[in-house]
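Take this structure, written in structure tokens, and hold onto it; I'll ask about it next.
Note that this complex is displayed minus one protein chain, with the remaining chains in position.
Let's look at chain A:
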Amino acid sequence: MIEFSNWDLLRNLLLAARWTVLLSLTAFIGGGLVGLLLTAMRLTRRRALHWFVRLYVEVFQGTPLLMQLFLVFFGLSLMGFDISAWAAAAIALTLFTSAFLTEIWRGCIDTLPKGQWEASRCLGLSFTQTLKNIILPQAIRVALAPTVGFSVQVIKGTALASIIGFVELTKAGTMLNNATFEPFKIFAMVALIYFLLCYPLSLVSQRLEKKFNGAR
């Protein structure tokens, strides 16, 4: 049997953690962009678009992320697309993230008083002018804390990509454990790395919440 020093283990886990970070960033940025699009669709007056967004959000919030991963990974290969575990994980996590961010942002926009829309309308501002000058500047302040807070869920969610064979932090931990049979040590290290990734984000989120809560 090959001997691994603690440093070997940690080094390999950290190398794999790069993929966790990359997958999280991809999902978060992709999900943010799709979420923005969905949020904009929801703000228009088109009923059909509202229904589409609602269905989208319900589907991705109402099913386990793992099933979404399976469906993308196996579903797309069944349809004849040759899809890597990385691509499947990135797509599934993007869809998942966009649904949650859309719902979070909807809540933030809904907390703004209806009078802000009415006053803008009475002053003759167009829909886009109202959105850009009145609604978004206020909604962003409210949305910042929960959005950063949700990024923690995305990072933890990437662990599920290990199940379809994508080698990120959790998968690397499993593989190292298979070689060393030291599960407690290895998964403690894995957990610690997740914690070090997530904790600063939680802190930032709490700070933002304090800063913007109640302030204008």
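The rule is simple: contacts are C-beta pairs under 8 Å (C-beta built on N, C-alpha and C of every residue); 3 or more make two chains touch, one makes a residue touch a chain; residues count from 1.
Criterion: contacts and distances are computed from a predicted model.
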item: Options "Heme exporter protein B", "Arginine transport ATP-binding protein ArtM", "ABC transporter permease" or "Glycosyltransferase family 4 protein": UniProt name of the undisplayed chain; value: "Arginine transport ATP-binding protein ArtM"
item: Chain not shown: contacting residue from A:Q116, A:N177 or A:S202; value: A:Q116
item: Candidate in contact with the missing chain, chosen from A:N6, A:T63, A:T111 or A:Q129; value: A:Q129
item: From A:G75, A:G107 or A:P137, residue that would touch the chain that is not displayed; value: A:P137
item: Footprint left on chain A by the chain that the document does not show; value: 45, 113, 115-116, 118-119, 121-127, 129, 133-134, 137-138, 141, 216
